[in-house]
Every structure is written in structure tokens, then in C-alpha cells.
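Just below is one structure, and these are the notes that go with it.
Missing here: one protein chain of the complex. Every other protein chain is in place.
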Amino acid sequence: MTIENTIGNEVALSALEQGREIAAKLNPELETILAQRYDDALPGLAETLIESAYGRFYAREGLDLKTRQLATVAALTALGGQTAPQLRVNIEHALAAGAAEREILEVILQMAAYGGWPAAINGLNAALGLFAERTESSGASAWDGQ
Amino acid sequence: MTIENTIGNEVALSALEQGREIAAKLNPELETILAQRYDDALPGLAETLIESAYGRFYAREGLDLKTRQLATVAALTALGGQTAPQLRVNIEHALAAGAAEREILEVILQMAAYGGWPAAINGLNAALGLFAERTESSGASAWDGQ
Amino acid sequence: MTIENTIGNEVALSALEQGREIAAKLNPELETILAQRYDDALPGLAETLIESAYGRFYAREGLDLKTRQLATVAALTALGGQTAPQLRVNIEHALAAGAAEREILEVILQMAAYGGWPAAINGLNAALGLFAERTESSGASAWDGQ
Amino acid sequence: MTIENTIGNEVALSALEQGREIAAKLNPELETILAQRYDDALPGLAETLIESAYGRFYAREGLDLKTRQLATVAALTALGGQTAPQLRVNIEHALAAGAAEREILEVILQMAAYGGWPAAINGLNAALGLFAERTESSGASAWDGQ
Amino acid sequence: MTIENTIGNEVALSALEQGREIAAKLNPELETILAQRYDDALPGLAETLIESAYGRFYAREGLDLKTRQLATVAALTALGGQTAPQLRVNIEHALAAGAAEREILEVILQMAAYGGWPAAINGLNAALGLFAERTESSGASAWDGQ
Partner (left out) sequence: MTIENTIGNEVALSALEQGREIAAKLNPELETILAQRYDDALPGLAETLIESAYGRFYAREGLDLKTRQLATVAALTALGGQTAPQLRVNIEHALAAGAAEREILEVILQMAAYGGWPAAINGLNAALGLFAERTESSGASAWDGQ
């Protein structure tokens, strides 16, 4: 990355392009799904999310992608069931980034100490449900159920 | 804006530049303050925030800046005292965007129905404190106290 | 309004009556729906909500009704999916208060910066779902689905 | 109470008057403190809070005041440190309603299971701090520190 | 209880055993349900929850079980709809601990002042739904619907 010593134009492009690279690893359909759902009503939303979340955070140096995804799973669990659809998506992304199912369950359970037992139980239900669905039909995506 | 019919490079540049334009209206020091505080430890943070929050949201068409800032004040109040420093900053930005002190207080009070009375009371205390400080010393910024 | 210079009795009456006036503009069925659902189990609930939320907040001077409703939509989005049924009701009220669909979507999207992307995405899904339902059957109310 | 079979005027008055009765038991200065702090900037706030929170909730039949106050202490603890000033006020009110210090500490500790350990620890710190201050100077009120 | 003057081994056992005693009063199936759902994927989860939540909090001296359960219902309501499944379970436990339906509804309504009206309305819907189901089929448990 050349964030410090490039001109504004290139840096900003970089964020969007880097976001697309990361999103392609986690779910190659991500930008298309977002654009189909939202861009008629809110022009530019798909690009904004890919650039802001993936290009500006996940693509950064300093922490590996798998740990980043486990941290996101932890945070979404602690924030509570209100983020259940996104928790499912990010559990899929954590698997894509190399996390084991057990590692995902462990990080969710631990959240009982920080977000309370209801948050942990809801998170475990989401993960176990997703793992079961993936065993049954390997082509499905967590985005389908949102 | 030319978000729909430009190539990726130009759009992305646009987001950062548009963010800088908006930030300049709300607080001309914003990017400098952020860069001085965070960019040594986290390269690119100032640019990321200006681009993501201001360029990708506040700079959008479809809603005027003053209503956007009042909506932010409402949300930060409802989210609770944990966002007190940012509530102060955004109250300043709401004033810069043309909102009256009374409008800001009204939107905060109304949050008692959605975030609870403690959230509303904490928000009112933050706003009244800031209004008093501004009367006393007009050069200060809410960022100084963070 | 004569809140400052009337005796307690008249002021209190005013709050309930003013709440009914505002509620009538936003959804003429509101108090009846609330009373049918809750007043057997919790005597006085409908009146309490109309008086406290609408009479004591929305009926106040100092901020127009449309901005108040957009601020409520912002706050409910930022608070997260746990308030999805109320978000739908208040999106309907925002439309009734004169807000455009685009304005509502913009204020929801902006909440990605304060309540996180999951909150914004859930809010957009709620709004787009409601807009689609309204196009299909114009007589329905968001209260029906709660 | 005559909520069901009176005319609107009397019912509404009743809520405010009943709120004043309850507030007088918990902290005789409450309405005056609120009015002095907020009513210049937001006319009617003190009356609104007394009527809405105390008249419409605490004054209701169906649950005793002490249990109501312990439930409030539980909820404010679980909601987290953002409500620390209000937690202090309501711990004082719980004591005024007849709760023992130990009962208050127990209800706060239990919240570790629902709001997480940080919420419980912050709540315990608030309670122990308040108990210590009350031992040192019996005339002070939790409202003074807000 | 002999928490202060026993050795670590006996104390820890005590917490698990005491948790089982309390859980047996509230819902005799609780540990079995938890073990069947989670222990294959996360060994020891059922025991952990019984010990940590029931043995270490509900089994403590200093506050009666009914008030503890009402406090939990209050907190889960204020935390919002994200805890809806756990709110149902704890409303059942509150009934098992001797709370009246009206007391449960009152404590939920009161949360409008602390968690906002949406939290209170969602809580009331959960409670009224559960009460209706219990009238129709007395053998069912709130855990079935999770």
C-alpha cells in the first residue's frame, strides 16, 4: 500500500480497489448483491460499503484477515441479536478467511462475559443454524436469508 | 455529483474531496485535528473518516445538511452517554449547519421516548454545557475537550 | 400553547389533547389500536403513550414535525434492529409528516457512521420493504404487522 | 385512582399530581432541581418528567414502589455506564423506597449475566461510591454530582 | 452457604449444585435442554451457564428469587428486542418464582422511561403472547420456541 506518499486520487481509488480484492476473497458476489438490492434507491451504496468497510478496514495492514473476522463475529455477538443477519454473513466470511467452526463458537461463547448470556446464546444459535445449513446445501449464502 | 456515470477512480476521488468540502463547512480544522491525533499510530485514519463519514454520507444529495446534523444529534443522544464527546462535536456541527440552539434541544428532549430519560437528560446536559462554554469563549472547539 | 402561564390542571389536559391532535395527523387509528391491544392488561397505557410521547414531545414548539420524525427514524435505526416494528411505524409517520421516501432512506444510510453498517442495512431493509408494501396495498398500516 | 371512568381533564391532572406525590417520597427536591436546570431552555421539562416517569409509571398500582426501584436499578446497570448519573439517583430512590444496600448490590451484581461483567462492575462502583459518600455527608444528593 | 470459610473445591462445587437447585425450581428441564442443544459443539456449556448464572447469582443470599426474576425481566426489556427469546424464558421463570402476570406487565411498562417506548412495547407483546400461549396449552415451555 502507498497511502502516505501518493496523491489523493490514487489513494481513494486504492481504498475501493482494495475493498474489492478483500470482498472477492470473502464472498465474490458481495458487491453485486449489494448493488442489486440498494443502488436504485440509494445510488452508490454498494461502492460505499465495499470502500468504507472492506477497503478502509479489512484491507489494512497490521492484523491478519482471520483475526479481523473473528473480532467482527465477537462484536456482532456482543451487540446482540439485532445484528443477526450480519452475524451470519460474517460467520461465513470468517470461515472463508480460514477460521475453524470451533474457533467461531468459542469466540461467540466468550461474549457471555461482555454482552451477557442472551447475546451469547443468540449468537450460538445463529452459528449452529448456519453450520447445519451449509452441511445440507453447500451452495447457499447467508445473504440469501436477509 | 457524477456518482452514477463516472469511472471508479473519479468516483472514489470524489468521495474524499466531497468529504473535505463538507468538513470545511462544519469545522475547517477537522481533518488536521484527526491527522495530528491518530495518523502516526494508524496511518490514513483522518482520510478514512473524512471520506467515509463526510464524503459518503453528509455530502450525498437527497437531504439537506442541517437535517442530517439534527438526525445525528438525535441518534447520538439515543445511543447514550457513551457518545458524549461526539455528541458535543456534532452539536457544534449542527449549529454550523444552521440549526438553532432550541431546535437542537428539542431533538434531544424527544429522544426520551426512544432512548429513555437518562439518555435525554445526559444529552441536554451536554448541549447546555456546550452552549454555555461557547458564550464564554467563542474560539474554543468541542474537539479540544476530547 | 400556554404551558408557562396556566395552572397545572390545564397544562396536563393540554398534553393529552395535544398528543391526540398530533397522533390524528400521523395515524388516526393510533390510540384505538393501542387501547385495543393493551388497555385490558395495562389500564391507561394508550393514553399514557399518546400523552407522554406525542403530547409532551411531538406537540412541542421549536422544531417542525417532519424534522422530528426524521430524527426519530435516525435514532431507531441507530438503536438497531431491536426496534424494527417501531421503525416501520415511524417511517409511516415520517411520510405522513411530509418526508420524501428518499429523505427517509438518506437519514437511515447516514446512520452507518453512528450505529454501524448492520444497523443501517437493517433500517434500509425495513424501509424498502414498507415502501414496496405501500405500493402494493395502499390501505395497510405498519401497525398491522406488529 | 380513577383512570378508567373520569374525563380526560381529570385523568391527566391525576398523572401529574400522582407523579408529584411519588417524587415527594423519593426526593422532595426533584421537581425543583429539574425546573431550575432545564425549564428556561426547555419550558415544561420538569413537569413532563414528573408526569411521564413518576405519574404514569411509578404511581401505578400493580407493583410496589420498592420492587419498581430495584427493577430500575437493574435496568440502568444492564444498559451500562452511560446511565451512571441516573443510576446514582435511582439507587438513592431505591433506598428511599425501603431497599437495603445489600439488596441493591445483589440486583446490580446479577446483571453480569445480562449486561455483561463490565456493566455489573461499573454499577457496583457507582453504588459503593454513593454508599460511602452518604456515610460521610448525610445531606448530599446524587443530583448534586450530575 | 459456606462460601467464605471453605476450600476452593467445595465452594466451586457448591456454585454448580446451588445453580442446579435454583434451576430445578424455575424449570426442571433447563440443564437438559441446554446440554442437548449445545454440549456437542461446545463441551461444558450447560454446566457453565447453570453454575455461572444460577449458582453464582440467583442462588445468592441477600435478595429473594421473585424480585431477582422481576429485575431480570426489567433488564431484558430495557436491553431491547434482541433479547426476546430470553425475555420469554425469564417471564416464565418469574411466574415460577411467584410473580403475578400483572406485576410482570408493570415492570415491563415502566421500562419505557429507561429503555424507551419501543423496548416497552416489544416487551409487552412478548409477555402478552406468552400469557396467551400458556392459557391455550399449559405444557409448553418458552424454550421450545427458541
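Letters A, B, C, D and E mark the chains in the order given here, with residues in each chain numbered from 1 onward.
Quick note on the criterion: a residue touches a chain if its C-beta (ideal position, glycine included) is under 8 Å from a C-beta of that chain, and two chains touch if they have at least 3 such contacts.
All values reported here derive from a predicted model rather than from experimental measurement.
S.K.: Thinking of the complex as a whole, which visible chains are touched by the chain that is not shown?
M.R.: Missing chain, whole complex, touching shown chains: A, B, C, D, E.
S.K.: Among B:I22, B:L49 or B:A127, choose the residue that contacts the chain missing from this document, as touch is defined above.
M.R.: Selected residue, touching the omitted chain: B:L49.
S.K.: Any idea which of A:A15, A:A46 or A:L76 touches the chain not displayed?
M.R.: Candidates A:A15, A:A46 or A:L76; residue touching the omitted chain: A:L76.
S.K.: If the hidden chain were put back, which of B:A84, B:L109 or B:L130 would touch it?
M.R.: Of the listed residues, the one touching the omitted chain is B:A84.
S.K.: For subunit D, which residues touch the unseen chain?
M.R.: 80-82, 101-102, 105-106, 109, 112, 116-119, 121-122, 124-125, 128
S.K.: To test your reading of the contact rule: which positions on subunit C touch the chain that is missing from view?
M.R.: Touch set of subunit C with respect to the missing chain: 78, 112-118.
S.K.: Extract the touching residues of subunit E with respect to the undisplayed chain.
M.R.: Touching the missing chain: residues 3-4, 8-9, 11-13, 15-17, 43-44, 47-48, 51-52, 56, 60.
In this text, only the chains that are shown with their structure count from here on.
S.K.: Can you list every chain that touches subunit B and also touches subunit E?
M.R.: Common neighbours, subunit B/subunit E: A, C, D.
S.K.: Through how few touching steps can subunit D be joined to subunit E?
M.R.: 1
S.K.: Could you work out which chain's C-alpha centre is the most distant one from the centre of subunit A?
M.R.: Farthest from subunit A by mean C-alpha position: D.
S.K.: To lay subunit A over its twin subunit E by CA atoms, how big a turn is needed, in degrees to the nearest 5?
M.R.: In short, 120 degrees.
S.K.: Any idea how many Å lie between the Cα centroids of subunit B and subunit C?
M.R.: It comes to 24 Å between the two C-alpha centres.
S.K.: Going by the touch rule set out above, which residues of subunit D reach two or more other chains?
M.R.: Counting only residues that touch two or more other chains, subunit D contributes 52-53, 60, 76, 78-79, 83, 86, 112-115.
S.K.: Think of each chain as a node with edges to the chains it touches; is that a line, ring, star, complete or other?
M.R.: complete
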